[in-house]
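Every protein chain except one is present and positioned as in the full complex.
Entry: chain A
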Amino acid sequence: MGRKNNVSSSNAPPPPAPEPGQPEGEAPQPRPPVQVLYCGVCTYPIEYCEFGSSLTKCKEWLKEEHPEQFDKYYSEEALQAKIGTLSLEAQTKLEKDTAKAEAKAEAKADAALKKKMSSQITIKRIERNKRKHITAVHGLEAFGIDLKKAAKQFASKFATGASVTKNAQGLDEVVVQGDVSDEIVDMIEQEAGVLKGIPVDNVEIVEEKKKKGGE
């Protein structure tokens, strides 16, 4: 029952051939894993895209990336066959639900974008002792920025130390040695390196004076 056709067009498990470098015939070979083609959009195995909330995009992706698989899943016959024991009504309902879910997911994505656009980035200038400061940048992740990469970029740009650490609230932030707050704002403005897509209006600089007995 459809068991034999592997999803990826690659190898059906070949008769066990001894791998080079293995002691002859002695050690038992591991069974090769089944190759599964996962959707580049919804991450499901492609046969489950129809249950996700991005079917339209999933189909486009599949047609583009794996045209040979597309017909297997979306040709007229395939659509007929997959209904299986489900009644026609139930199938229609399912399709309706899928369309609804898709619309909902799009609305959600819109909302997420709005939220992202209103997220705040705080650049905190923290006094370590009289002359020394560190700069803590918080909120970059809301813009989909990899904090570790950002830290690396700051470190090489300012030839100083930079790392990702948790602040007192347990949230990740990028901490850079030295006072580089203005420079970081400039970098955000110029969309340097990984710092892309942040509206400068969302960036705020704050000062933090030395606390008594602070480390």
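Throughout what follows, a contact is a pair of C-beta atoms (placed from the backbone, for glycine too) under 8 Å apart; a residue touches a chain by one contact, two chains touch by 3 or more; residues count from 1.
In this text, contacts and distances are computed from a predicted model.
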item: Among "Translocase of chloroplast", "GPI ethanolamine phosphate transferase 2", "Translation machinery-associated protein 20" or "DnaJ homolog subfamily C member 2", the UniProt name of the subunit that does not appear here; value: "Translation machinery-associated protein 20"
item: Those residues of chain A which, in the complete complex, touch the missing chain; value: 2-3, 7, 27-31, 33-34, 36, 42-45, 47-48, 51-52, 81-86, 90, 94, 97
